[in-house]
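I'd like to ask you about the structure that follows.
Complex shown without one protein chain; remaining protein chains in place.
Note that the chains take the letters A and B in the order they are written out, and that residue 1 is the start of every chain.
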Amino acid sequence: MNFISIQNIDSLDKWVKQALKIKKNPLKNKKLGKNKTLGMLFFNSSLRTRLSTQKAAMNLGMDVIVMNFNSEGWTLEFQDGAVMNQGSSEHIKEAAAVVSQYCDIIAIRAFAGLVDKEKDNAETVISGFLKYASVPVVNMESATGHPMQSLADAITMAEHKTKHRAKVVLSWAPHPRALPQAVPNSFVEMMQKQEDMDFVITHPEGYELNPEITKDSVIEYDQNKAFENADFIYAKNWSNYKEYKFMHCLPVRRNVIVADEVIDSENSVVIEQANNRTYSAQLVLQKILKNGGK
Amino acid sequence: MNFISIQNIDSLDKWVKQALKIKKNPLKNKKLGKNKTLGMLFFNSSLRTRLSTQKAAMNLGMDVIVMNFNSEGWTLEFQDGAVMNQGSSEHIKEAAAVVSQYCDIIAIRAFAGLVDKEKDNAETVISGFLKYASVPVVNMESATGHPMQSLADAITMAEHKTKHRAKVVLSWAPHPRALPQAVPNSFVEMMQKQEDMDFVITHPEGYELNPEITKDSVIEYDQNKAFENADFIYAKNWSNYKEYKFMHCLPVRRNVIVADEVIDSENSVVIEQANNRTYSAQLVLQKILKNGGK
Partner (left out) sequence: MNFISIQNIDSLDKWVKQALKIKKNPLKNKKLGKNKTLGMLFFNSSLRTRLSTQKAAMNLGMDVIVMNFNSEGWTLEFQDGAVMNQGSSEHIKEAAAVVSQYCDIIAIRAFAGLVDKEKDNAETVISGFLKYASVPVVNMESATGHPMQSLADAITMAEHKTKHRAKVVLSWAPHPRALPQAVPNSFVEMMQKQEDMDFVITHPEGYELNPEITKDSVIEYDQNKAFENADFIYAKNWSNYKEYKFMHCLPVRRNVIVADEVIDSENSVVIEQANNRTYSAQLVLQKILKNGGK
């Protein structure tokens, strides 16, 4: 099995329960990953993902090899049939096949370039590994999705919800810089798999997320209305409301995206979200290992 | 417990004896660190510290995660209340709290910038982690101190002293480039904790170290006089004397800071100092682990 998108989760409810079980006893499966190697390939910066995924693998007894592909490896070519007389010196065909010789699972982080939308949507890097690797591939945030983050978010909400049917609002808005949509995309897909939650997306008119992702999720342009009776606010913008559980994937620009008084309040669960990244990653790795590494 | 400065050592004599015991049997506590993770965060280059601290952690059975923060992570903001609409994308508040979710001990290297003395003395990076991390923090050389180096120096002197009351001279002098004072600072503080040694600082008049560090340590501007009857010379400058044990933290510019014939002589103990870095680090980590990781 690969873990590329939220769509790889068969039952979100079941996965969240399993992750919470792992959290209670993270070392229970310490022998499961013995003599198995996780290769973590980074094409972009990472703090939480880098550390939590390593931690998860070590909790499972796996060996970990970390590689910053751009600075430590070779420039990759992704186009089939390319005449490689320019800058790239290794084709994804070889790279993915070769890494598969040494690693039992390959985890990859490769952000959107935010220049060519079509290219970003094509997910060149992770699709290339998916196509040419002979071992399972795990998404540590690609151009269009960050499913291990959203799984951690689901775990965090399960721990913090105080009523049976919680209301969750994804608040999305303009950003000083063109913003990757991997996190909101996966969050929306994850929410669509929630059985007992109400979900509203709010953003200014004209700032639509990809309609192929949002599908028939409720979109409310009036932020105040969207926030009525909300339990959790997942913010990708400034929102100065302290009465809701405040969620964010981090890193976050303080006093630009969120006010100090919100993120520092008791209702902020951002550090717990980060903590749950370990169990999110561990569940994914554990499922692959239990599936015989296939 | 944290290990930020030589002042965190309650009894230098006791610590040195414990480190020498570790050196005799470095794998004795191999189980102590089992399933514990050391996170090593580098904001600057490192050879000895990088390798010896990893080695120490592995001797204790710990898992190690190494991260070059500047190139692999996000640019940090250290100012409280900052409106983060500029270059920094993550606040130390989140970064330190987040790393604490995955690591049982955080070790940090963050040099002086040597541009703004006040900022250097404020120890922005390590103070930030100290304030916002929820796990013990270890100093792998900060702007104003390098206590694991000085602890290794104390171990080295204990092994090499040939008389009860040894005389130790710290020789400090101008350098082609503005020089960080972390090593001499911690060395002075360490010497002030030595019960059975005579200590003299020598440097040209006008090149004073921080008087809040040197306090009432003897300062002798006449280098020849300072060196009389010395047993150990800790050199941060050129000194062409072969009759003393020559000490240096390394890296050292040969034939600029020290002549080949001095550092290559039998009296040079620089490699043994480097070797003792492992036991210095291991003692610190071991004390934290034995303290229940607090």
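Odds and ends about this structure:
Criterion: a contact is a pair of C-beta atoms (placed from the backbone, for glycine too) under 8 Å apart; a residue touches a chain by one contact, two chains touch by 3 or more.
Every value quoted in this text rests on a predicted model; they were computed, and no experiment measured them.
When you scan A:A97, A:L130, A:L179 or A:I219 for touch with the missing chain, the hit is A:A97.
Within chain A, the residues in touch with the undisplayed chain are 35, 37, 39, 63, 65, 67, 71-74, 77, 80-85, 88-91, 93-95, 97-99, 101-103. Touch with the hidden chain on the side of chain B covers residues 27, 30, 42, 45-48, 50-52, 54-55, 58-59, 68, 71, 176, 250-256, 260, 263-264, 270-271, 274-275, 277-278.
Here is the rule we go by: only the chains that are shown with their structure count from here on.
Mean C-alpha positions place chain A and chain B at a centre distance of 38 Å.
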